[in-house]
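Handing you this structure, nothing more for now.
Only one protein chain is missing from this complex, and each of the others stays in its spot.
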Amino acid sequence: MAITITESSAKHWALRFVGVATLAGIAIYFASGAAPSTLGKITEACTLAIAAIALNLLLGFNGQISLGHSAFAGLAAFTAGYSVNAWHWNPWLSLLISCAVCFAFGMLVGLPALRLKGSYLALVTLAVAFVWPTVARKFLNQTVKQSTLTGMKLKPPTWTGLANNRADRALFLFWLSITLLIVAYVVVRNIRKSRIGRSLVAVRDNETAAAVMGVNLPLTKTITFGISASLAGLAGWLTAAQLTTLDENSFTILTSIKYLLALILGGAATLAGPVVGAFVYYFVDDLLKTNAPHWDFLPGPLSNGPVASFLLGAVVIAFVFIAPTGFVGLIKSQTRRIAIVVPRPLRHSTVAEASVEESESP
Amino acid sequence: MTALLEITDLWAGYGRQQVLQGINLHVDEGTVGVILGANGAGKTTTMRAISGMIARQGSVLFQGSAIGAASPDRIVHAGIAQVPQGRGTFTDLTVEDNLRAGAFVRKNVGASIDADIQQWFGVFPRLAERRLQKAGSLSGGEQQMLAIARALMSKPTLLLCDEPSLGLAPIITQELFEVLGRLNAEHGLSILIVEQNANLALRIAHNVFVLETGTITASGTPSEIAQNDTVRKAYLGY
Partner (left out) sequence: MGDILQYFLNGLARGSIYSLVALGLVVIYQGTGHLNFAQGEMSLFATFGAWWINDHGVPLWLSILLAASFAFVGGGVIEFGLIRPAAKKSPFAVVVVTIGLFQAFNSLSGLLFKGAATGLSFGTIFPNKPKDFFRLPGGAVWRYENIGVLLTVLVITALLFLLFRKTKVGLAMRMVANNADSAKLSGVPTNKVLMLSWALSAAIGTIGCALVAGINTNVSLGTMFGVFLLASAAAILGGLDSPLGAVVGGLSLGVIESFVTNYPKDWWASTYIGADTATAAAFVIILVVLLARPSGLFGSTHVERV
């Protein structure tokens, strides 16, 4: 028999506190001892998580698919990299500008999305992802006049007490990526739990019904696209902060597919899904890349690269059958045997009961 | 009279939700059976369970053989055709192709199918006029006629009709039930209809079953049912 816990009760808060404390403990543990390369990997996983959160807002909660999020991330990364290097902007200002640019561009892409659905929308956004490397290459050739763009080389601010060396920079980026991940998570969480969030879900589940209930469809859909794009821009900015050079191949369609896989493997339309999915995807991928066998008995392979890639494909497929609703869904269904969180009762429940009795009496 | 379709203790539903909770009913050879029920009583579920479209438990005997676990195509082969709720015409196919689609299970080729198409065009002359139009362009009543003709093309022994009157004008509904009555009287076709429109359905029925929240709560001949006070109030409105 499972334990029932009422939502927002003292017990539930205690449980949440324990969860957050555990996560914080893990973060501090890594920050205090891990090698810069490990911290770098966690930073990359956090970046992927932010992008997956962005996609979750759009696809999971609003039902609009986008394969173009790599282009938004790329746009932000190039905006940041170029403005910091060529115009000597403050990196933090470039963060705001990058996100703003992505928001505007996202709304623009959201406009055709008003008329398109499903696979058709997937194609248009795919086109955006496909066009981005061409645009980036043109920009590099025409404006930068180099084949690569230099990254931001973000230095730790002096108040952190960190030096500008490899180890300290890795530590700084590690905390920065965690902070931005929390920001992205809180933004989407607050949207989801608000009135706007309910209208997003209403649009996803039934557009016509949502419109009839008074949801402004075009506004809701384009703004969601904009916010989602600017969150993807956050991930792009963070990438520019990590990499020393960017080029047209830094953000391709494969990047978008990675975002999508991370989201779906974790569990779309759940708040924790994209974060969990991103970490699982990143570290499974990483594990395979470093540990995949060579399979020399096969005629083709020169290295274990294709083996790792093949196994990743197989793992992804297997995952669909093990956890069809994503990793978070799997965890939920397992923990349900131990404890169930039930919604808190309505505040005016006594009134509601009374009115039911009244209507039944005649 | 022998029972053509004999259903005993049929359970079915969606996911964990059991909609049908042990249904018993039968359709005798050459008769019209009518299932009356309100929205959500399980009428469509009953139909889909008989046709094998959803998972179900219990015994379904058709002409003496068990079809309670058969797949939809086996059941059509056995001689049960269903006109689904909302008509279910192939909207992108022409009227004639819809009829050919209905004859999918028949092994015999060309000529006899063409002859049958002509026969049903005789019964439904308006379909003949629209022979090469896409079914999606037909009116609701015409689509319902087409759906029935399509089902008949499989030469069924038993025709299942799921709320044929849904969304049709009263005059069309009346015409529809006249056709169903004629099919029974002239062609000896056995029919099982689920309906909310009790007045019309009772006129052609031999046996009536009242379905309420997943169980049969009353059954009998139309006149017996009409005398049952609760049923009369709920479905006949007087």
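The letters A and B name the chains in turn, as written, and every chain counts its residues from 1.
Everything that follows uses one rule, which is that contacts are C-beta pairs under 8 Å (C-beta built on N, C-alpha and C of every residue); 3 or more make two chains touch, one makes a residue touch a chain.
Bear in mind that the values here come from a model prediction, so they are computed numbers and not experimental data.
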Touching the absent chain when the full complex is considered, from A:15, A:122, A:201 or A:331: A:122
Listed residues A:229, A:261 or A:328, member touching the removed chain: A:261
Among B:31, B:154 or B:228, residue touching the chain not depicted: B:154
Sole contact to the chain not displayed, among A:37, A:142 or A:334: A:142
Hidden partner chain, touching residue among A:36, A:112 or A:197: A:112
Residues of chain A in contact with the chain not shown: 112, 115-120, 122-124, 126-127, 130-131, 134-135, 137-138, 142, 206, 208-209, 212, 253, 257, 260-261, 264-265, 268, 295, 298-302, 306-307, 309-310, 312-314, 316-317, 319-321, 324-325
Interface with the undisplayed chain - residues on chain B: 51, 53, 71-73, 76-77, 81-82, 84, 88-93, 97, 100-102, 104-105, 150-151, 154
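Heads up, the rule we're going with is that only the chains that are shown with their structure count from here on.
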Between chain A and chain B, centroid-to-centroid distance (C-alpha), Å: 50
